[in-house]
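Our next item is subunit A:
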Amino acid sequence: MRHQIQSDDLRAPEMATAIEKCVHCGFCLAACPTYSLLGEEMDSPRGRIYLMKNVLEERLAAEDAQPYIDRCLGCMACVPACPSGVEYGDLLVSYRALQEAERQRPPLDALARKLVMETLPYPKRFRLAARTGALGKALQPALPAAFAAMLSLLPDKLPPPLPLPAILPAQGERRGVVALLPGCVQAALAPEINYAAAHTLAANGIEVHNPPGAGCCGSILLHIGAEAKARALARDNFTQLPADVDAIITTAAGCGSGINDYELLFKGQDDAERARAFSAKVMDFSAYLAELGLRRSKGFDRERRVAYQDACHLLHAQGIHSEPRALLNQIPNLRLLPIADAGMCCGSAGTYNIDQPVIAAELGRRKVESILALELDLVVSGNIGCIAQLRQQLALLKNPLPVVHIAELLWQAYAN
Partner candidate 1 sequence: MNRALLAALENIYPADRLLTRDVELLPYESDALTAFSAKPGAVVLPVDEAEIIYTVRLCHEMAVPFVARGSGTSLSGGSLPIPEGLTIGLNRLNRIKKIDPQQRIAVVEPGVINLHITEAAQPYGLYYAPDPSSQSICTIGGNIAFNSGGAHCLKYGMTSNHVLGMKVVLADGAVTQFGSESIEGVGVGPDLVGLFVGSEGLFGIALEITVRLMPQPELYRTVLAAYDDLGRAGDAVSMVVASGLLPGAMEIMDRLAIKAAEASVNAGYPDAEALLIVELEGEAPQVNAEFEQLRRIIDASGAFESRVAKSEAERTRIWKGRKGAFSAVGRLSPDYIVQDGVVPRSRLGEALLEINALKAKYSLDVANVFHAGDGNLHPLILYDGREDGALEKAEALAGEILALCVNLGGSITGEHGIGMEKRDYLPAMFSEEEIDIMQALRLAIDPKEIANRGKMFPGGEAPALARQGMHPLERAGVISRE
Partner candidate 2 sequence: MTISAPATVDELQTLIRDSERIHVIGKGSKTALHGNVNGAATVGLSEISGIIEYQPAEYTVTVRAGTAVHDLSAALDDEGQYLPFDPLLPAAATIGGVVAANLSGSRRFRYGGVRDFILGAEVVDGAGRAFRVGGKVVKNSAGFDLSKFLVGSLGRYAIMTELTFKVFPDVPRFRSLAFHYEQLEDALSAIYFINQSPYELDALDLVPPPLMNRGKKDGCWKLLARLAGFDETLPQRVERFSAAMTGETAPIQVKPLEDSASLWDPLAGLAGACLVKVALSPKQVPRFDEMVSRSPRRYGVGGNIVWLETEDIKQLDAALKSCELTGLCLRGVVESAVIGAPLENVLAARVKQVLDPQNKLV
């Protein structure tokens, strides 16, 4: 599409390129969860691109467009669906960051944002804050869906931490060395995920480094437009995580895709090259293991019917589809079944549930309906956000079907 964007913002070229590439063909509409529910152009990727274009061209006031941009789940399902190669993610992240700077927020929102920035990225502070209760509610309005989803997992009492040794040695012949990105909220809410991931890796002959100084990747702050602070967190990881490993492993879909955006985040910074190198090293847990190949596990004593729930930030943002399935198919006595319309977002939770209760609940309901049709023993996913949403939706139906992270299932297969 032609456009008349004349912004001197640093990100303007990315936004302009994305808009330019869009030919308005509408292929993205089919992949978009909000469009599939609402059937209106403003709630489609094509419509949102058009709205952003009009805001950037100053034909439309940003606050008018905001509700539709806010309604975007950020699932990125439109990206692989786009034949023209529009980098919708680049456009959205840049646009949100740009608008964030100018956005006037009510005082409560502003306070909540401050809380987010000072608490979520730091597991210790987060644990402390969580104990004081009501944290979740205070934070939720300020958070993008994917992160707020984690908060809905917030139990009355946080689980005790499951510390990992600075170096978890490889079992048997050493096949690789990795560092595990601890992340932030997930580490506090569900420490068993990283614990299981590290031990699964070790069981597969991989030495796992867990440097105590490493932490949040910064994505959470990037998503709420706090760019400088996000960069600071990323820089901590550049220094804390060893560079001489085969890969830096993440178990959270959002971290992986957020780190992919470092190129954008560090654009024009002195350490842009360092950021690029770092992000090139980062791999999702399932992708790394699938590439290396799994050692034989004990598996299960009888057949388990299992389905894999694709996290949008793995499937659409990182193109990870066959890898986790390949891993699951190698586990003895595990029968993997496909979920209908697997690429459609589960609706996640958190603020999305509060801001867009109808959409979030309907997406969750549809997803759970597809899942329950399969008569499963277990659902696995590679992302805590999806796990939270599915658990919540199943709880509404009083259905006891367990939902776990793929790392937990793999570790169980070895530990059995």
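Criterion: contacts are C-beta pairs under 8 Å (C-beta built on N, C-alpha and C of every residue); 3 or more make two chains touch, one makes a residue touch a chain; residues count from 1.
These made the cut because all candidates are chains of the complex that A comes from, given by their letters.
Please read all numbers here as calculations on a predicted model, not as lab measurements.
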{"item": "Among 1 or 2, touch partner of subunit A in the complex", "value": "1"}
{"item": "Contact footprint of candidate 1 on subunit A as seen in their complex", "value": "1-2, 20-27, 29-30, 39-42, 44, 46-47, 50-51, 54, 59-60, 64-65, 68, 82-86"}
